[in-house]
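In what follows, a single structure is set out as structure tokens and then discussed.
Note that one protein chain of the assembly has been removed; the remaining protein chains are unaltered in position.
What follows is chain A.
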Amino acid sequence: MAGPPTDKVNRAFPLDNFAINNTIPRSTSQHHTIRVDSEERPLPTDIIPLNKPNRTTKFAIMASRKPPTTSRPGGVIAAPTTTSSGLPTLSSDDMCPICKTIRYLNRDMEFLINPECYHSMCSACVNRLFNDGPNQCPYAGCHRTLRRKGFRSAFFGDLSVEREVDIRRRVAQVFNQVEDDFQTLRDYNNYLQMVEDLTFDLVNGDEATKRKAEGELQAWEAEHKTEIERNRRAGKEQDEQSRRRLAAEREAARQRRLDAIKEAEEEKLEKIKIKEMEIDSLERGGPLPDQQRVQLKRRGNKAVEAAANLATAASTTTATAAGDGVGKLSIRGLKEKKKEPRPEGPYDPFGGLDLQPSRYKIHAGLKHPNVDKYRGDQAHVTGGYSFEEYTSRAMFEAFAGLGVFIEDEKEVGIGLVASEVVGMGAAMAAVGGDAGNRMDLD
């Protein structure tokens, strides 16, 4: 595999996400105590392809977050192993661990891996083994079922890097908050730390940690589906925006170049013209002052025009720059508070109240002689007296006391302590006769 362009590699690393002034607290020392003693698949993180020096710097950063690589004194370049334990390094001249074909025999040999287990094999083997549907990984001890569709050629020579990048990509898709979503930088850094811890567990953890981290990741994904989707779309939009802006800038630059060329040409033509005219006038004997003035005037006009054009061009470019800069210009520390857009329901004209009687139903045409004798009364009819309102009130009053319990009333009374009310009640009873008389007077 040829060395990939560096910018591609850079983008694949979510490590770049860390804010510049981010200081990662080294509190997660337990990660660094994890030893990857040749378990099922110890990770040959120490295997750094020397033939790709442009990447090693990046990898060094990553490696610093991994278990100490010196724990395996296994030399710098490990020969590709075909044992079940360990991911082999792809190199251009190795042989397929399955069919043992070597590149010498097959110049177009291509190695494919499946992100299920990252065991590499040549494309011929993949076609042979998986053309008829899912099959087990041919590596001894690896019992994963692989599908033809899952195979792809590895981007990195080091398959552990390939795997880590895949995991990081996946985690970054789920945890796609941006700094603007956080109130303080500290919150954001804590979030990044949390994500990094999880990623580390997924990449370098033992089976149990990995499973746990995987569970957490899936839970988060399920729980925050909509949010993730929204962030994803926002990120896409931003990418689109910056892409558009770049395109616009390029287009503007092209236009400027064209304009400059055109202008230069026009100037040249003008010069030639003037020269010809001068020659003509000289031929005709002596320059004509009028014509000369016209010439000068025209030139002056041109200059003014050009200046004006330049000014408008400048203003438009600054305007576009200002317009584009809206998303870009951000001041750290001026985080707008995350406000929850309160979902405003439809306007309820009744203000959420329902005053329909709940204890009884009013039937139309209730009859009572004392009421009915007024039904035909002209004064009642013309004045707008409503007999329905009367019936409804009569029913309400008849039922009104039924929902009242003295025990409850005591509590909501005048805010006195219950014992006080009892005391008052006793005192009231003492003067009961008096009060009763007065009540009658009302």
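Going forward, a contact is a pair of C-beta atoms (placed from the backbone, for glycine too) under 8 Å apart; a residue touches a chain by one contact, two chains touch by 3 or more; residues count from 1.
By our rule, contacts and distances are computed from a predicted model.
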| item | value |
| --- | --- |
| Record-based protein name (UniProt) of the chain missing from this complex, from "Kinase-like domain-containing protein", "Cell division control protein 45 homolog", "Origin recognition complex subunit" or "BRCA1-associated ATM activator 1" | "Kinase-like domain-containing protein" |
| Sole contact to the chain not displayed, among A:133, A:285, A:351 or A:365 | A:351 |
| Option from A:133, A:285, A:365 or A:384 whose C-beta touches the chain left out | A:384 |
| In chain A, positions touching the absent partner | 346-347, 349-351, 353, 355, 370-371, 374, 377-387, 389-390, 392-393, 396-397, 400-401, 404, 409, 412-414, 416, 420-421, 423-424, 426-428, 430-431, 434-435, 438-439, 441-442 |
